[in-house]
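Only a single protein chain was left out; the remaining protein chains are all shown in position.
By letter and in written order, the chains are A and B; residue numbering begins at 1 in each of them.
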Amino acid sequence: MKRLVLPLCAALLSAGAAAQSVTMFGLVDLSLSRYEVSGGRKLNTLSHSSNNLSRLGFRGSEDLGGGLSASFWLEGALTPDDGNASGFSFMRRSTISLAGRWGELRLGRDFTPTYLNDGWFDPFNATGVGTSAVVLQRSSSNSRMPFALGVSANNAAYIRTSNGLGYHLPAGLGGFYGQVQYALHEQTTPGSRQGQYQGARLGYREQRLNIALAAGKVKGANPASAVAPDVTSVNLGASYDFGVLTLMGEYARDRYVTATATFTGSGWLLGLSAPVGPGAIKVSYSRAKIEGAGTPTAQVMALGYVYDLSKRSALYTSIARIRNSQGALVAVAPSVAGRIGDASSQGFDLGIRHQF
Amino acid sequence: MKRLVLPLCAALLSAGAAAQSVTMFGLVDLSLSRYEVSGGRKLNTLSHSSNNLSRLGFRGSEDLGGGLSASFWLEGALTPDDGNASGFSFMRRSTISLAGRWGELRLGRDFTPTYLNDGWFDPFNATGVGTSAVVLQRSSSNSRMPFALGVSANNAAYIRTSNGLGYHLPAGLGGFYGQVQYALHEQTTPGSRQGQYQGARLGYREQRLNIALAAGKVKGANPASAVAPDVTSVNLGASYDFGVLTLMGEYARDRYVTATATFTGSGWLLGLSAPVGPGAIKVSYSRAKIEGAGTPTAQVMALGYVYDLSKRSALYTSIARIRNSQGALVAVAPSVAGRIGDASSQGFDLGIRHQF
Partner (left out) sequence: MKRLVLPLCAALLSAGAAAQSVTMFGLVDLSLSRYEVSGGRKLNTLSHSSNNLSRLGFRGSEDLGGGLSASFWLEGALTPDDGNASGFSFMRRSTISLAGRWGELRLGRDFTPTYLNDGWFDPFNATGVGTSAVVLQRSSSNSRMPFALGVSANNAAYIRTSNGLGYHLPAGLGGFYGQVQYALHEQTTPGSRQGQYQGARLGYREQRLNIALAAGKVKGANPASAVAPDVTSVNLGASYDFGVLTLMGEYARDRYVTATATFTGSGWLLGLSAPVGPGAIKVSYSRAKIEGAGTPTAQVMALGYVYDLSKRSALYTSIARIRNSQGALVAVAPSVAGRIGDASSQGFDLGIRHQF
C-alpha cells in the first residue's frame, strides 16, 4: 500500500551533525459497521481500520555517506474507536536499519515475509468485513478460524515477529525485490524454540505486473502440543493492471504439524479493483479449507467502493458475506459469531479514512 | 479553555498532495498538594493536573476544497508525577472528522455533551482540590461519591464515550453552538445496551455572555442492576463577563434508575474569576445532594490564584474545603478519604502549569 507522510522538518542538528528528516505519519480510519449471523445475532459497532490500518508512527533516516544510511521506524496501531484503551505501543513495526547498495539489514519487530502477500494482493487489504478467507483461515487470534479440528493455528508469528533479523534486496535489480527474515525464539526452557521464525519472499514487479512468492516456518510450543503446532506456510500472489481494472489473486497453503496429526489449510483469492469516478470499486472472492477430517470450508464474497476525497482522505463502504460448510466457523466479526458451525454471516462497513 | 498549539510544520507532501499542518500539542501540570480529613488522615503528594489536565496530542486537518475538510485528533492524558506508569493511550480524544459549511461530523472517542458544562462553567475547570461538588457527586470512578445508598453512579459515559458519532453545528450561526452525540453500546449479550449514550448540547455565546444547556442518557448494565443503573443527566451552565470579574454558574440534575428505586442527584455551582495583577483570582461555592434516603449533601468552597508567567506558563495555588452532611462521603482526595461519613476535608495545591 502507498503511504503519504509528512516530513516534520529537515533541520540542522546541533554539534555540526548533518541535516536529518524525521517524519511523523499515521492514519485514522473509523467506520459504522454492522455484523449479522444468518438467523442469529446482530451487532452495530463503530469499528476502526475497516479500509486501512489505523496507526501512528515516527521514522527517520541519516545519510552516512558512500551510499550507506542508518534509519529507524517506530509505528504503533491506533484504535480510535476507544482511544487505544488497551494502551499504545510500537508493535506494528520497531526497527533499526543499515542500508547500502548491497541492500538493507533490518533488526527488530516487523511484518513476516509470509504475511505480506495476504495483504498486498487482497483488494480489501486484509481488513474490514472484506478480509479474505485466506486470512480468516489463519487468524485464530480473532477466533475466526474454521478449526473444528481441535488444533489452534499458532498465530504467534503469522503477521509479525519480534526479535527479527531481516535482509532486504536493494532497489534497482530490474524489478526483482525480496527479503529473508529470521526471528530468534529467546526461549529459556530447554528444547523449546517456540516463536522461532524463518521465511523469505521473492517478487518481481514491472509496470503492470506484480508477482511474489513467499515461504516460511514458525516453531510451535512443542512438537507434542496441539495448541501451538509448528506451521509451515507457502503463498503466491500476483496482480496485473489492465488499465480499466487491476486483477489480483493469491494462493496460500499452511501445514499445521502436531505430534499426533498434520493438517493442511489452503485458500485462494481472486479480486479486482477498478477506477470508477473519483474512486475505485473493489471485488473479491476467496475460499479456504482445512483438508481432511470433514474438510471445513469457508467462502468470502466482498464488494466495496472507495470514494477519494483527496489523495489522503476517503469515504468507503464494503459489504461481505461469509459462507461456512462442513463445520467451518468463520464469521465476519468474532464477537457476533457464537461459533455456530455452518452459519453464514454478513457484514457492512461505511467509513472514513484519513492519512497524515 | 483556550489552548495554544505548535504547528510542527506546514510541509509539502510527497506525491503532489496538498500542504498539511500537523500539530503536536500538550500541557504538563504538577503541584505539591496536601489533603487532610478533619480529625483524620493527612497526605502530601505530588499531584498532576491540579490547574489543567496534563496531556499530549497530535492533530491535523486537510483542506479538501469546496469548504470541506478532513481532520484527526489524537490526545492522551499525561501523569507526569509517575511518568504515565499505567501506560500512555489516546483516551482523552481519538476522532476523525469531516467538516463543511453544514457543520462537523465526528467519529470516535470524545467528551460527552453532558460533561462539558461541568468543566466550562467551573472556575477550577473540574480539576484539583477546587473541583466542584457537582462533579464530585457524579465521579464514582474516583470514590468521591456521596453514595451511602448502595448504588454506583455508572460513570461509564460521564466524561467521555468510546464508539461515538457526533454532529457539531458550524460556526457563524449568530453565536449559537451545539452538538448531538450517540455512542454505540457494542454489547453482544442479548438485551444489554450497557454504555449506550445519547446526548445533546445547545449554547449561545456573545461578547460577554455564554450559556449552554445539555441533556443526555447512558444505559446501565441492566435495568435490574443497582451497580450500574441507567443515568439521565440535565445541566445548564452560564457565565457573564462584567469586565472586573466573570461570574459563572451551573445547575445539574442526574437521575439514577435501578430496578428497585430511582435516586436523584442534584447540584449547583456559583463561581467567579477576576483578573488581579498578572493573573486571576478564582472563587467557587458548590453544593450537591442525593434526594431522598436521608439526603446526603456535600458542599465545596474553593479559592485560588493563578499567576501567569506567560500566555502558556503559570504558577497557581488553590485551597478548598469540603463539608459532608447526612452521611455524604465526598473527600478532597479519594486516597485520604477513609469514607468516613460527614467528615470534612481540606485540600491545598501549589503548582506550575506549562502548555506547548
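Heads up, the rule we're going with is that a residue touches a chain if its C-beta (ideal position, glycine included) is under 8 Å from a C-beta of that chain, and two chains touch if they have at least 3 such contacts.
As the structure is a computational prediction, the values presented were derived from the model and not from experiment.
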TODO: Would you mind spotting which of A:Gly83, A:Gly128 or A:Gly164 touches the chain that isn't drawn?
DONE: A:Gly164
Task: Sole residue of A:Phe58, A:Tyr167 or A:Tyr285 that reaches the chain not shown, by the stated touch rule - done: A:Phe58
Open item on the list: Could you pull out which residues of chain A are in touch with the chain that's been left out?
Closed with: 8-9, 11, 13-18, 20, 22, 24, 58, 60, 62, 64, 68, 70-72, 74, 76, 87-96, 98, 107-109, 160, 162-165, 184, 186, 188, 190
Open item on the list: I need the residue numbers on chain B that touch the omitted chain, in ascending order.
Closed with: 2, 4-9, 24, 26, 28-30, 32, 41, 43-46, 56, 78-88, 309-313, 315, 335-336, 352-354, 356
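Rule of thumb we're sticking to: only the chains that are shown with their structure count from here on.
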TODO: Mind checking the centre-to-centre distance between chain A and chain B? Centres are C-alpha means, answer in whole Å.
DONE: 39
